[in-house]
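Removed: one protein chain of the complex. Kept in place: all other protein chains.
Now for subunit A:
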Amino acid sequence: MTSNGLIFNRKVIFSTGNIMSISDITRKPSQSSTEELIDAIKFTLKDHEKKPNHCIESNDSKYINRTDDIPSKIKEFDIEELKIGLKVFLVNDNEELLKEALQTALSWQLKVDKVTDVIVSFKKPQSEQKSDDLNEIKKIWILLEKYVEDGVVGQLGIADVEESTFRELYEWAKVKPNIIQINLSTCCVVPATLQGFCKENDIKLLTHSDSSDILPEQSVGEVFGTPLDLQWAVRFTIHIKCRGVLTTKGYCLCIQPKD
């Protein structure tokens, strides 16, 4: 299996670097986050073609990143001045994959010891009217709580869950969710009960405009020229607190040959 000179006989992890420095992406602001991610992968692949030796390989995986200066840019600030947020797009409740996703973002891409918050999003293909799987969420949440206890993650959040699921998670969780993320298209019609629950419990009710299936199977095939499985994706964003300036945005993702 080859694409762009890449051999997909094992797992490949990509880091796109700061896509805000890619003018060609900035010039297309109307793209969805899926389209943006696809573009970002293409730029990462292009960068890799130019410098194929610039990646880290091990027996079972390969790490490809777009050359970037994110860590040095982070160091320009006192870490307390920055808000570093991660949104993890999961395809299942495999804790190892979540670990790998967080490790890639924190240690490889950003090179930071801690992030302000992590929001988790479970894949829910639009075609399937799947309801929330609370057990799946709880399994992942237990691991996320450990990160908070270890001081690696400041706050936790979850995207696109039913109000009842969120309430149950909130009741059950040791480390309560501080954030619920809802789709932008519904931000003007938030149920009053959810509004009230968030207000009572000091929960941030935030918006997003991502598809929970951030990189649909068809797109994976199109980008890499061969059918592959997305294992996880993480979006990282960094902004300067109290100044409303977004400095960094990018993705890490893991692709694997189909079984």
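Everything below uses one rule, namely that a contact is a pair of C-beta atoms (placed from the backbone, for glycine too) under 8 Å apart; a residue touches a chain by one contact, two chains touch by 3 or more; residues count from 1.
The criterion applied here is as follows: contacts and distances are computed from a predicted model.
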item	value
Absent chain [UniProt protein name; select from "Ubiquitin-fold modifier-conjugating enzyme 1", "60S ribosome subunit biogenesis protein NIP7", "Os07g0623000 protein" or "Glutamate--cysteine ligase"]	"Glutamate--cysteine ligase"
Full-complex contact with the absent chain, from A:Arg10, A:Lys130 or A:Lys204	A:Lys204
From A:Lys83, A:Lys99, A:Lys146 or A:Arg167, residue that would touch the chain that is not displayed	A:Lys83
Residue numbers in subunit A that touch the chain omitted from display	20, 23, 26-31, 33, 83, 85, 178, 182, 184, 187-188, 190, 198-199, 202-209, 237, 239, 241-247, 249
